[in-house]
Each structure stands twice: as C-alpha cells, then as structure tokens.
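Let's turn to subunit A:
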Amino acid sequence: MSYEPKIVGFLCNWCSYTGADLAGTSRVHYAPNIRIIRVMCSARIDPTFVLKALREGADGVLICGCHPGDCHYSEGNYKMMRRYPLLKKMLTDFGIEPARVRLEWVSASEGQRFAEVVNDMTQRVRELGPSPIQQTLAQDMAER
Partner candidate 1 sequence: MEEQRIGVYVCQCGTNIAKVVNCEEVVRALSEQPGVVVAKTYKYMCSNPGQEMIIADIQEHGLDRIVVAACSPRMHEPTFRKAIQTAGLNPYFVEMANIREQCSWVHDDPQVATDKARALTFGALHRVAKHEPLERMSVEMCPDVLVIGGGVCGMTAALELADGGNHVYLVEREGTLGGNVARVDLTAPYLDSARDLITALVTRVEEHKRIDVLVHSQVSSLEGFVGNFTATVETIWGDGASVSQFRVGNVVVATGYKEFDASRVVHYGYGKLPNVITSFEFEKMLRAGRIQTKEGKIPQYVAIIHCVGSRSKEFHTYCSRVCCMTALKYAHEVKSAIPNCYVSDVYIDMHAFGKGHEDFYKRGSEAKTLFLMYAKNDHPVIRKAGPGDDCEMLIEVNEKLSGEQIEIPADLVILMVGMEAREDSDAVARLVNISRDKDGWFIESHPKLDPVATTTDGIYIAGVCAAPKDIPDTVAQARAAAGRILAKTIRGSIEIDAVFAEIDEDKCSGCRVCNALCPYSAITYDASKKKSTVISAVCKACGACVAACPSGAIKARHFTDSQIFAQIEGVLT
Partner candidate 2 sequence: MAIRVNPKLIDELEVYGAEDVQNCYHCGNCSAVCPFSKEPYIFPRRPMRYLQMGLEDKLKGSLEPWLCYYCGQCSEECPRGAEPGETMMSLRRWLTSKYDFTGISRAFYKSGKVELFTVIGAALLTALGFVLWAVLRGGDINSYDGPNAFLPAASIHIFDWALAGVLLALLLTNCGRMWWFTLGRDKQLRTPFWLYLKKLYLLPLHFVTQKRFATCERKRPWAVHLALVVSYLIMLVLIMFFLDLMWSGPEIDWRVHVFGYIATVGLLGTTIFALRARLKKAEPLYAHSHETDWIFLILLIFAAFTGILQHILHRVGFDAAANVTYIVHLMGVVPMLGLEVPFSKWSHLAYRPLAMYFSAIRAEAKERAEKEAVEPTLAAQPVA
C-alpha cells in the first residue's frame, strides 16, 4: 500500500472549524488524512501542541485561523502569525522539515478553500515522506 501521511489540524472555532463544517454541508470532498482538533482561537495554539502532534506520529500539522483582520477575538490570529516563524525556526533546529507545519487562513465561508488547503497539504507531506521523528525516537529507544 502506498504511504498515507497522518496530519493533525488545529482549527479555530469561529472561522476555520466552521469553514471545515461548511465543506461538509456543501459535500466538498477532500483527502481523508487530516484529523481535526478544535481550539477557540489560533492564538491558543501553543507550539507544544505542534511538537506533541509530531512526536505522537503526525507527519504534518496544519494550523488554520481567521483571515488577518477577521479574528473573532480581534487579533488572536496576529499572535499566531508572529509565533509561526519562530516555530518554523525551532523545527529546523530539531531537524524537521519546516514544510511539515503550515499556517493557513480559512474563513467560515471558505469550505471550498479548506478542502483545497487540505488536499495541497496532504500532497506536499506525502512527497516529504514519513516524519523523521519516528526514526529518531526509535533509535533513541534502541540506544537506551
């Protein structure tokens, strides 16, 4: 069987999670690799959530929030936006391809766009192959 990546999605409750629901009500099909976790705002997404997901076996992490200027909490998405480059840098330091983590803005009315984002993300992660973390973890276990 071909390699199917596991992707964890952290979606803000007001825009992106609603947008993902809209993809459902509009029956817009997309790749099934994503597992969605709801948070109230993208600002709630602690970098440790992303690291935890990668450690637990995710090959990619998708973060979605409201478009800049449209945040339900006025500016939460800006906070995520500022946190994101630092997170990428940290991943590079850890030896994880930064492309495994992605930040996208999806509004409540963008069901179609959400599907496109998921499909594109799934395709990119599939091209990257399995996350190197699992291998490192296995080695660590063996060395101990």
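Picked so that all candidates are chains of the complex that A comes from, given by their letters.
The rule is short, and it goes like this: contacts are C-beta pairs under 8 Å (C-beta built on N, C-alpha and C of every residue); 3 or more make two chains touch, one makes a residue touch a chain; residues count from 1.
Because the structure is a prediction, the values reported are computed rather than measured.
Here subunit A appears alone, and the candidate among 1 or 2 that touches it in the complex is 1. Only residues 6, 8, 13-15, 17-18, 20-21, 23-25, 27-30, 32, 35-41, 43-46, 48-49, 52-53, 56-58, 66, 69-70, 72-76, 79, 83, 107-110, 115 of subunit A touch candidate 1 when the two sit together in their complex.
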